[in-house]
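Take a look at this one; I'll ask things after.
With one protein chain withheld, the remaining protein chains of the complex are depicted in position.
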Amino acid sequence: MNPQAIMDGLITGSMIGLGAIGVTLTYSILRFANFAHGEFISWGAYFALAISGALGSLSGAFLAPIGPFSFGWSLPLATVLAVALTGGLALLVDALLFGRLRAQRGAVIIMVMASFGAALTLRSLLEFIFTSKPAYFSKALQIAMPLGGGLRATPDQLLSLGIAVLLVVAVHLLLTRTAIGRSMRAVSENQQLAGVVGIDVRKVIRTVWVLGAGLACVAGVMAGLLVQIRPYMGFDLLLPLFAAAILGGIGSVPGAMLAGLIVGLTEAFAVQLIGAEWRAAIAFVILVAVLLLRPQGLFGRPE
Amino acid sequence: MTATGQPVALSTKALVAGYERDLPIVRGVDFSIRSGELVIVLGPNGAGKSTFVKAVAGLVPIHSGATFLGDRDITSVPAHEKIRHGLAFVPQTENIFATLSINDNLLLAANILPKEKRSRRIADLYAMFPDLASRPSLRAGQLSGGQRQMLAVARALIVEPSVLILDEPSAGLSPKIVSEVFSKLKAINETGVTIILVEQNVKAALAIADRAVILVEGLLRHEGPAATLADDPIVAELYLGARHQSKAVAS
Partner (left out) sequence: MSVELIGYGAFFLTMALTYAIICLGLNVQWGQTGLFNVGIAGFVAIGAYVSAILTTPDTANRFGGFDLPIAVGWLGAALAAGIIAFLIGWLTIRLRSDYLAIATFGVAVAVQLCALNLERLTGGPFGIGFIPRPFASLAGDPLAFSLLNLGVLVVVVLVLYLALERLVRSPWGRVLRAIREDETAALALGKSAVRFRLQAFAIGGGIMGLAGAAQAHFIGFIAPENYLPMLTFQVWAMLIVGGSGNNRGAILGAVLVWGIWAASAAAVSAIFPPDQQARAAALQIVMIGVALCAILLLRPRGILGEVRVVSRHLGRLSPLKRATSIPQNNEPQHVQKP
């Protein structure tokens, strides 16, 4: 087996994991499978692209590469702003669509259908604004450094992995150690009791949107940095996101990340065996296997 | 504890409530409880007891009428704010977070207190419920039925509420545990907490209550001191008779 597949799998897996955390949180707290979550990945990447482009045109100093990396200060700055904007986009969609459906106490499946409609709308809007032509943060090519054991990675890849690990640890600590995290877990178990205990459920829902969309945005920037930016990038990740969220067990953040890595690594190894053109089918096979063997996922509670 | 002369702690005026607008379950209830009183709400199945207290707690839509906590109109205060005004509610089932630890359950409730008070209140509650103190990191779902009720009560008391409402705390518990829970409630009441208790377990509840009210078909039909109600054959007749009647209607 090619050791390079491990690096590819870890990279894709951490992007899937970051996205799957958002899916699992919205699923466990808002109680529906959000088909629009992939679009936060795409929108996050395009937000960052537009902002870093604007910063670059303001001053060339923003574009000078930082250390060994392929990008200048424009990208980290743009990412911070893009995270905020993507969070804002999620809140906007909630205010316009999901929040209203919640107020109408519509069936879960109406929410799923609405998210499907929102996904198509958001994606086509990106296609309208930016066209379907692929875009890149940086045209610079990076040399992969040997890491020993036949593994090679570019500085950008290593940085992305490090950031993904940091974010997962941070989100995990947020959920287990802080008041808002406890509130989120409480709302996910019993929304009504959460209200009785004095938790403002609407505030928790807003937090979940901003958190999930923010992580999706980071995943989008990573995908843009390491691969490319296209309006369909989020849609293509949607099935792996769902597979990872279900494999990890709905509601489990470490589960979502671990399952993301499993999906990513499986994809990378399977691609070596059966060819890159079948990549998208791997997530489906994993999904079917989980539903067949352990529908509650690795860390989930049986329903 | 006698409560005559004490100010009114909680009251409702012509309260109409229910899940659906065209189908009110509570159909105009005037109710009041004085500070320090322990009042039980009795009534046959389907009389609207549970809906009544849930409406007061903000969990069932109120169609008309009003609820007051002291002098404050809390009719339209959202459920999660009511606890900040001193009204605590313990639902009948699923009244704890089973996936969270005992300590996390208490921490959640303590969150609306000022920071410096939180750990002191949790320590107070652990002192009051030593059963819970021994295993603070245990998942609440692993507790026994009686311990769950205790945790639910402890959780509600964290914020030092002026009024505590409990919806059938004895449901599903063995007689021995019921008497433990009830004597704990009596002890809490004696510290000055006003308690409204919805109960099916009439005998045990009348033994600790100051006063009882009887709801029938969404209306307040009878009230009186608990001591006299316990032996009142007319009340027993009304209560049981109505129960048979409602059974016939339901089937």
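Order as written gives the chain letters A and B; numbering starts at 1 within each chain.
What we mean here is this: a contact is a pair of C-beta atoms (placed from the backbone, for glycine too) under 8 Å apart; a residue touches a chain by one contact, two chains touch by 3 or more.
Please read these numbers as outputs of a predicted model, since none were measured by experiment.
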Chain not shown: contacting residue from A:G53, A:P76 or A:G106: A:G106
Selected residue (touches chain absent from view) among A:L89, A:V210 or A:I246: A:I246
Residue, one of A:N2, A:S59 or A:T131, that touches the chain absent here: A:T131
Candidates A:A118, A:M184 or A:V253 - the one touching the absent chain: A:A118
Where the missing chain touches subunit A, by residue: 30-33, 35, 97, 100-102, 104-110, 112-114, 116-118, 120-121, 124-125, 127-128, 131-132, 191-192, 235, 238-239, 242-243, 246, 275, 277-278, 280-281, 283-284, 287-288, 291-292, 295, 303
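Going forward, only the chains that are shown with their structure count from here on.
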Touch list for subunit B against partner subunit A, complex: 57-59, 78-81, 83-84, 89, 91, 94-100, 104, 107-109, 111-112, 155, 159
Residue numbers on subunit A that touch subunit B, as the complex places them: 179, 182-183, 185-186, 189-190, 192-201, 301
